[in-house]
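Only one structure is covered here, and it is reproduced in the block below.
In this view, the complex is presented without one of its protein chains, the others remaining in place.
By letter and in written order, the chains are A, B, C and D; residue numbering begins at 1 in each of them.
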């Protein structure tokens, strides 16, 4: 079974159909469609991080580097005034960031634990400063992207990225595929090794596996997906800024993923939804939203021992037990 | 002889799995008690329940007539109990010397029978390794250190969980020798070990556990006469 | 439609480093609109306030919410230049008016200028450019420039350099400090060993406090004159204490300006909010004035965007900083004052440039 | 660079390094030695600076402010450990990340509420406000020298306590195996409360001491936080000596980078850290 927890099935079965129908209710209000799109994009990003941190045990504080790179690579390689193809650029961006991840992974994966957190942070900070110091890319002010790619495959144009609803569906579709991809990956034999390496790396070496390679592959895959999310984010508003690469972006994603339930993958969506939802509603309620946000986060750490996903799982299990 | 430790109908669980089903026994001061049973019968769990490392769902533990069931682990240990855990419980960031220094203290009577030097005299091997970290020792050395660390607290009750595991025969003998001396100096012990011959000679009481229940609780003579049955329980 | 309130979206930082600026701007804005309630032709104002947290990556989303969810008629913001870029991306040529009450990024009224984008503050170029001439007048030949390495800072240094070198001055060294680092010892030591005629800096907020105090502590104060874009001594003088005495800065405003608008404004602000007003309050205030006068000019009917833009373009703002008008690129054409810190206040020395217009390079409007 | 300037920059670097150590000292204790990932460390630094400002405003005495701020920080640390951190020892390190990020939010919000968002400054205490001439026209403030000395003292005391005393051994042992420490009859949770509170106090004291030579602004804690982690990690977890040397190295690298390779100076400490960790994946002095 692909979705092996009840809570997980329940969530997927409720979330995706609902998300599919959502734009119908929001038609008159483009803002909400855009907001939800941003949440989907963030969820993809958080999910790729969740896989790395929760599943592979590779804690990184530099994941935003790839999120930002997704945007900046597009700025670098896209011609300024020509139409480009979305799918081809998706491929380019994933391939280039995967290559970057391969090189960096080669270096950072030699360390572990807190040292790995710090060395990933170091690389992210270097990229951050590279872009915020560089005049060509607008420095701290960021740059605009003037092209919106067209989306035809073999001459068949399915949707229009300028249309927020279409873009929404593209992001939802991407999110669903990301979830599916990770779920299949985790269930696969490769996934078995990911689990094994996470739990006991030393033992896995003794069984004859070159764990470095498996980690590297995971790192590359997750980084490419993180870059894809950044690419989508850039396309949404056509704006790239170094703050996409900052450590606080990584930190916030980490918070969302922990909140959702580390390693549960679908928890990434939960965490992002809850965090963004709280942020949104508190911000509209009170000027002192920061205080309440902080308080609620603290409360949630105390209550949800294994994140929201874990909490739901326990809840359902308990009900089943009785 | 007064009653030192009394365990009454302990029930302990790990999550949902019920491991101890009403374990009771008692130990007089100065006595040595052996806790026997096959793997997974609940010996370690019994010890941990006595020490408060596992919180029993019900049952009481009394030490010197005082009910200690609701005390924190450290409060129980302060009453001069020492523990050599299964798996040795080394500190990976302390040296051998520091292991002993950090644990050393006089007991509640103010006695300091076991101190740093005496431990090193007993285990000369450790003397050569003073600056090694706890986890940079061989298995046996770790075991010696764990025992030494328990001894320097000058306990009244010493609890040993498989303390001779991984020791060379010669050292093993020494350890038994040490335990005998300890016992003779009036310290009580609870020993979990698989060497029934030794236990037979050393211990005054023998408790056999099967699936979390005490199936036999014998004194030395009774063990003699029921040896076959006990061995049956242990699968010897 | 005329009875509906006018919706004013406010996109300012209310928390964090820039929180103070956001608050002052908002206060000024509200004060102006209250004072001129009569000009609004009976229309009420509805404020929708959003905290940008000074995070550029959130800017498009918030701007989007004000545009598409709240359907704001005016969107006021931001403080931070990066945020401004994100906002402009969303709001450029849209059916709303964006008025920037602070962010100085040149591009906003340069290459990115648009009919619906206005600025009531300044371009980064404006306050610093006149300082070049001032430095030359003072007889400085060799100057070291220093700023945080970010857009606004670099643009300020460039503007200074432009006028200073064209008048024959020489920049002996340009130092860029990584943002937001505030450990200045090594830079100050180097300045001490170069011993230039003067130092021109751009810093604001906490960095300005720290820099000025360190400059003094390293013994440079009084030996090498310190020049700066006015932000160096705005809202920071109290924290800087004696260390700030004697610093020369150029800016489009000074608290002690003698004109009447300024006097009443300052009194009114202090009464209303219980604390002294500042530059940012003035900029917010002027934004409010501008809205009020346009609404008045149109008799309350702001539904025609072309007309509204036209009205705004032709507004002459009677500002506490002195009257100003708008350039083609929608940036203020305003006076720049030379100020010297004396007894903890930015005393006006003279007019450094009158009715200075930003060159609006790259704007094709 | 001529030789006097070189020496001056060397002094700057060392002095900055010492200051960094002081700021990182609380983190070294709480994170390096006790193993609690406290991201709110920077917030406590900020709180210390704001408290110092507040009490100097109220009383005019820097020394008094320092003491009272330290006491308040101690109490905060005590409360936070008792009510929050304590729940998390048995849980994942990442839960500590979440918790302490929540705490950062709360502290930032409170700072805004209590003290507003304008930049503030504390004057150098009168007794230490002199400067001594150094080279050319450059003078060196006595207060910075005082700070440097103070840092060395803090470093010395910390080193002694952690590596030589029984208390230090217990703290280290607790990081390795809490249960076993308890089995030695030690009330580990009380010990950890105290040590955590002291760690928090150190962070706040660093804020107090740094207040006169830094600007007190919202978010000052987050800016310094990452640098503190860099310091602790370069030195190697759990090593006071490492943190000390790490701090000095970071101070020197940062200072000289800003003079010699200004284009790279923003990245230099990260390049340096990456370099160290690639050579020694466990930091310089890891046990």
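Criterion: a residue touches a chain if its C-beta (ideal position, glycine included) is under 8 Å from a C-beta of that chain, and two chains touch if they have at least 3 such contacts.
By our rule, contacts and distances are computed from a predicted model.
K.L.:
Match the chain absent from this complex view to the correct UniProt protein name in "Amino acid/amide ABC transporter ATP-binding protein 1, HAAT family", "Peptide/nickel transport system permease protein", "Pimeloyl-CoA dehydrogenase large subunit" or "Hydrogenase expression/formation protein HypE".
P.N.:
"Amino acid/amide ABC transporter ATP-binding protein 1, HAAT family"
K.L.:
Any idea which of B:80, B:98 or B:141 touches the chain not displayed?
P.N.:
Result: among the candidates, B:141 touches the missing chain.
K.L.:
Considering the complete complex, identify which of A:10, A:107, A:161 or A:185 is in touch with the unshown chain.
P.N.:
Here the residue in touch with the unshown chain is A:185.
K.L.:
Need a quick check: the contact residues on subunit B for the chain that isn't drawn.
P.N.:
14, 17, 38-41, 44, 86-87, 125, 129, 136-141, 143-144, 162, 165-173, 176-177, 194-195, 197-198, 201, 234-236
K.L.:
With the missing chain put back, which residues of subunit A would touch it? List them for me.
P.N.:
For subunit A, the residues touching the absent chain are 184-185, 187-193, 195-196, 199-200, 202-211, 214, 217.
Operating definition for what follows: only the chains that are shown with their structure count from here on.
K.L.:
Could you let me know which interface, C-D or A-C, is made of more C-beta pairs in contact?
P.N.:
Between the two chain pairs, C-D has more contacting C-beta pairs.
K.L.:
Could you tell me the distance, in whole angstrom, between the mean C-alpha positions of subunit C and subunit D?
P.N.:
That pair's centroid distance is 35 Å.
K.L.:
How many angstrom between the C-alpha centroids of subunit B and subunit A?
P.N.:
51
K.L.:
For subunit C, write out the residues touching at least two other chains, lowest number first.
P.N.:
Answer for subunit C, listing residues that touch two or more other chains: 15, 149, 178-179.
K.L.:
In the complex formed with subunit C, which residues of subunit D make contact?
P.N.:
It comes out as residues 2, 4-5, 8-9, 12-13, 15-16, 108-109, 112, 116-121, 123-124, 131, 133, 135-141, 143-144, 213-220, 223, 254-256, 258-259, 262, 265-266.
K.L.:
Any idea which subunit C residues touch subunit D in the complex?
P.N.:
Those residues of subunit C that touch subunit D are 15-21, 23, 149, 175-183, 185-190, 192-193, 195, 205-210, 213-214, 217-220, 223-224, 235-236, 238-241.
K.L.:
Along subunit D, where are the residues that touch subunit A in the complex?
P.N.:
Within the complex, subunit D touches subunit A at residues 37, 39, 84, 87-88, 91-92, 94-95, 97-99, 101-110, 112-113, 222, 226, 229-230, 233, 237, 263, 266-267, 270-271, 273-274, 277-278, 281-283.
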